[in-house]
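Can you read through this structure? Questions will come right after.
Note that this complex is displayed minus one protein chain, with the remaining chains in position.
And now, chain A:
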Amino acid sequence: MLPELLQFILSGMTLGAMYMLSALGFSMIYNASGVINFAQGEFIMVGGMAASFLSAAGVPLPLACVAGVMIAGLVGGLVERMAVAPARDAEVASIIIITIGVSMILRGLTEILLGKRPHALPHFSGEAPLALLGATILPQSLWVLAAGALIVLGLSLFFGRTRIGKGVLATSYDRLAAQLVGVDVRRVLTLSFALSAVIGAVGGVVIAPISTVAYDTGMMLGLKGFVAATLGGLGSGPGAVFGGLFLGLIEALTAGYVSSAYKDAVPFVLVFIVLVLRPQGLLGAKPTDRI
């Protein structure tokens, strides 16, 4: 019984770490601009695809991974400059629709440029599964978990300790006030897109050896990330971490103890219930209206 439960939990945590990285990207952009970026899943995909292509072309694995992440970051920044910034005076809903368009374009471009076939990266440290109290875990899953933890740590340092990080936070609280005290709001927006693309791409790169990556991989991961971010509370960093891990665990436990047929329905039912009972999400701050 115990090894089975442990297996479900390990599998849920790996999934959850992926959802968490996707959710963090959603939250970061939502904070900086109030926009829900539906191209987040595509950032994950671009990172994974770029890394596997470079690796297949003979670039050493660590270099390919770093380059893949940087390419995704560049794409993220470009998306903000070319598609979102020109519409900055438009309503939030319009910008959200723009991000949906961007996601289609990124998917289509990848499909045309890099092909429709799935690609895989080599495992970072071997494929031999590690045994743990009767359950097994791939070394690569540990990489996924470690990458998730490192990103969370890095982000908390970034927001708590750096000037530019504090600038992003200030912009999320009050754009006009931040501008008045000298924060370059435009740069903050570009940065938040680039950064959320980097976060997503790290996820895309570490998961690619396990799950393979194709031009349409981002859709489901993006959607689940959005659900995770909403569950935890949109815009809340701890909320994204909690929402992601919670979602992964719930999925694995539903598949394990109820039926795998309901696995994908549970997150969406859950988000529905949360939105009705607690619209700000489980860890989100209660919205206050300015008078």
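One rule holds in what follows: contacts are C-beta pairs under 8 Å (C-beta built on N, C-alpha and C of every residue); 3 or more make two chains touch, one makes a residue touch a chain; residues count from 1.
We take it that contacts and distances are computed from a predicted model.
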| item | value |
| --- | --- |
| Hidden subunit of the complex - UniProt protein name among "ABC transporter substrate-binding protein", "4Fe-4S dicluster domain-containing protein", "Aspartate carbamoyltransferase" or "Lactate utilization protein" | "ABC transporter substrate-binding protein" |
| Selected from A:A32, A:A51 or A:L138 as touching the chain missing from the view | A:L138 |
| Contacting the left-out chain in the complete assembly, out of A:L191, A:A214 or A:L270 | A:A214 |
| Hidden-chain contact residue, picked from the options A:L61, A:L74, A:I105 or A:A120 | A:A120 |
| Residues in chain A touching the chain absent from view | 4, 7-8, 10-12, 14-15, 18, 108, 111, 116-120, 127, 129, 135-138, 207, 210-212, 214, 216-217, 219-221, 252, 255-256, 259-261, 263-264 |
